[in-house]
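Rather than the whole complex, this shows some of its chains in their spots.
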Amino acid sequence: MLAWLHRLASPKRFHGLAGFFITWCGWGALVLFASGLYYSLFNSPPDYQQGESIRIMYIHVPAAWNSMFIYITMAIASLFVLVWRIKAAAAVARACAPLGAMFTFLALATGSLWGKPMWGAWWVWDARLTSELILLFLYLGFMALQSAIEDKDAAARAAGVLAIVGIINIPIIYYSVEWWNTLHQGATITLSEKPKMNTDMFISLILMSLAFKFYFVVAVLRKARNEMLEREQNSQWVKEMLGGSDERK
Amino acid sequence: MNPKQRNRLILITVIVVCVGIAVTLAGIALKENINLFYNPTQIAAGEVPKDASFRVGGLVVEGSVRRNPGDLKVTFELTDGAEQVTVHYEGILPDLFREGQGIIAQGRMNAEGHVNASEVLAKHDETYMPPEVQDALDKAGNIEDAAAPGTSSKPAKGY
Amino acid sequence: MNDVTNIAKTTAIEPSLGRAFMAMLGRDLTLAYRHRAQLANPLVFFTIVVSLFPLGLNPDPDLLRTIAPGVIWVAALLAAMLSLDSIFRSDFDDGTLEQILLSPHPLSLLVLAKTLAHWLITGLPLLLLAPVLGGLLDMSGEALGVLMITGALGTPILSLIGSIGVALTVGLRSGGGGVLLSLLVLPLYIPVLIFAANAVGNAAGGFEVTGQLAILGSLLALSVGLAPLAAAAALRISLN
Amino acid sequence: MNDKTNGHVRLEVDRLELTRNDRVIFTDLSFTLEAGQILQVEGHNGAGKTSLLRILCGLTMPSEGVVRWCGENMRDDRDRYYADLCYVGHYPGVKEELTPLENLAMVKSLGRIREGVDIEEVLERIGLPFGHEDQLCSRLSAGQRRRIALARLLVTDARLWILDEPFTALDIAGRRMVEEMLMSHAKAGGMVILTTHHAVELGDCNVKMLHLGA
């Protein structure tokens, strides 16, 4: 099992797999963004209460979902680094952090833009908003720790511990709206119930969310792959690969 | 059992016990009302602080909103179905503020037992639909479910 | 010189976890006692930060009473954070930490002993000083009582979570030190701050505080159980 | 030395590799150490001697390879391995604000120790002048501190000694004493791994050499 895991995640193998996903998810993201933007800007109706402001949702919600999803990805990758010491996982975790911070920031920013007209305040210190802000700090801490430790392997493992400790924040973000009476609304879209949402809105939201997810996959794999190449530049397989491309010239 | 196994067992027991305590206590905590939004019933019962600012939540009573012409002063009634409380506010109200809508106000009690609000926030619900659908629902008289989910989905806590 | 070899003829006493735990705790307390002049530093810092507020704001007693719980807890957080470095720093510098890592005991329990010592040295004094400062900020009797309870539940969490943070940063010579530590640790401290200050505030207004106290208790149980494990893992990485 | 000594105690090092910041320090390093053997690791400055010793202690993680103690991967049963190990590294691991007695009492409570060992006696044997055992270690000279670090070897009942430049700061008499300690340990069935830039005189002991750095 272990050997299998290592083989699957060997830098060379990872490079190939990542290339495959980057290509296909790249196209997927493009198509999804195009259709998602069309749907959300032109095809979905305004809300009965919020009017046109509802369209902020098509960025806010996918960004917020991504912010949590990326953190979970980062923590799982960190677990692989700590337990099985897989280099590809370290590169993935490292690549996740800035993306996650970006999406968290996007969720915070669009949330406040939305909050002003809807709630009447840019910012309130309720549980959902606060925990999302903590998420941003956790990402920043992860990046700061990574950059402070010189040895790359040690940095990946140390930051991994932090990522795993911080995962406790994720259920808090997710369930905050149920555990506390937040100003932020509860979940509309759950696995158990039919969403109380108009179908066109729903489709737009899903399209945009998928587009964001695909974009994340492409971005994270590209970053991770570049980093792996840089770190492995002296290894046999990279030399072979580069040599191969030289011959093609 | 060698000492090593014993140590490991102790370690695991301790962790399990700790996590168990943590979960139990968290359970107790969630039964309590932590992020206090007082509802009008509690206000009527005099449970709110005299000289501190607090939050009150409820539905804006239909037809109770009185705006002062000329300035931004507004007065309205909040209800949780049982009791009502009067709220005074000066400032721009959020877009979602309308009669029948759930809102949260932050403020203090004044001498007459009214709330002087420094902030009024509108709480949105989990329902999204185009206006036409809303019209259709209105016609069908099916309004409660759509417009007051704050009360219908979570009656016990905030409002 | 021949005598040296004699010792090798005896039989062995197996290591005992309880003994190791107590020795670790005792050692750290002895060391703190040898530096007793520095014991006061976090307390003085705490006092200064708390007194910055009446200075920075207008000293209206009503206002001070309202902000007192938050201010005291924020100051306690910062004082605890600044004192964290002492948990592992000197042991790291002189190589004792290596020796602790090489002892035949679960590292996490030794870390727990060190964290306990840190709490006894900084958390407990802060806890005892807090009501005095609360009194200065005009807090009521009940509020002071709850302040003590939240302190008793909260300050150990600060030491425990903090131990993870320092364990992660102890190996860094020039990592921007203190600021980095604060970046790692403060976000994790926020829940303690929220519930503790909220409980004290509620107590001042005469409301129920069981909910908040229960959450603090649950955080404490969780961190007693898990923080030493994380800190131990972090130490092994830092010493790599 | 307890009774298990006469069993199949051995340290196996299997294809170790260490890279630091993508630079290979050493690779494909394997050897076995049996009871009674002494291994001396040689190499120029920066060859990786200290790093190797730290890997053997489980302090540093190798990039590849495993270290086995009594046939089992040392990482799988740290506690057992560490009960058998005593490491004296570059840093003395002596707390300056404690007295020599307190320092060794700490060693005593942490590890597996020889029964009936008397710390004051050990301090005397290791050559700490009388009256110094109650002084804070910060008042001691570098050589005296190193002696206290080495006294750990006599307090614990470790079978495997790993010593990084143990002769640093010692005068000639001190060096001689440490050599005696090493020899008698090896003769009693213990193992030693050491690095040093000094010439060592270990009599008729079974000494293996390992050269690091091309």
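Descriptive notes on the structure:
Letters are used for the chains, namely A, B, C and D, taken in the order the chains are written, and counting of residues starts over at 1 for each.
Just so we're on the same page, contacts are C-beta pairs under 8 Å (C-beta built on N, C-alpha and C of every residue); 3 or more make two chains touch, one makes a residue touch a chain.
Quantities reported herein were computed from a predicted structural model and do not represent experimental measurements.
Chain composition of the whole assembly in this file works out to A x1, B x1, C x2, D x2.
Here, only the chains that are shown with their structure count from here on.
Centroids of chain A and chain B (each the mean of its C-alpha atoms) stand 31 Å apart. Between the Cα centres of chain B and chain D there is a gap of 65 Å. Contact with two or more other chains is made by residues 151, 153 of chain A. Looking at chain C, residues 14, 105-106, 240 sit in touch with two or more other chains.
On the side of chain D, the complex with chain A involves touching residues 20-22, 61, 63.
Per the touch definition, chain B reaches chain C in the complex via residues 3, 7, 11, 14-15, 17-19, 21-26, 28-34, 36, 49, 51-52, 54.
Those residues of chain A lying in contact with chain D across their complex are 85, 150-153, 231, 234.
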